[in-house]
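Every protein chain except one is present and positioned as in the full complex.
Up next, chain A:
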Amino acid sequence: MSLRRPALLGWMLAIGLLVGLAFAQNSSPPPDLSSRVYDIARELRCPVCQGESAAESNADISVEMRRIIAEQLAQGKSEAQIKAYFVQRYGDWILYDPPRHGATLWIWLSPLLGLGLLGWVLWRYQSRLRQRAQMASAEVPEEEIQRLEAELEGPKPNTDR
């Protein structure tokens, strides 16, 4: 009995350690890839996944993409060069940030366009209001204006009697 208990404890510890190791391996990047690899991979789409970057995905293709990034970094290539390598094969689609040229430029410009449009609509609304106010004031006869102005100035001394 006294012998069995340490053995059981030992087994439990060993299993716990193994389980822990398995989880640790799943969640942390393999030690041979630098964080720079993951920084670049994070900006590239995993081609076979839905909404996952090449950094998060564990699909074969993403693992291979990370390996390619690591290799090219080791060859001294820049981030732009590495991205260009994938764009040459997959098109701009592979980039999470659409490039600021060509057909995807409008995505970047659309907030500005929207703001401009809003400004234009407001300006037109304002000028129409102003025009209407002017038109309305032009229609009021001169004597009416004089009467109103006089009323604003205060009661006049009575001249009738």
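Throughout what follows, a residue touches a chain if its C-beta (ideal position, glycine included) is under 8 Å from a C-beta of that chain, and two chains touch if they have at least 3 such contacts; residues count from 1.
The rule we apply is simple: contacts and distances are computed from a predicted model.
Of the names listed as "Gluconate 2-dehydrogenase", "Thiol:disulfide interchange protein CycY", "NAD(P)H oxidoreductase YRKL" or "Protein FixC", the one that matches the UniProt record for the absent chain is "Thiol:disulfide interchange protein CycY". Within the set A:39, A:64, A:97 or A:151, the residue that contacts the chain not displayed is A:64. For the chain left out of this panel, the touching residue among A:35, A:88 or A:137 is A:88.
On the side of chain A, touch with the chain left out of the figure occurs at residues 47-48, 60-61, 64-65, 68, 87-91, 93.
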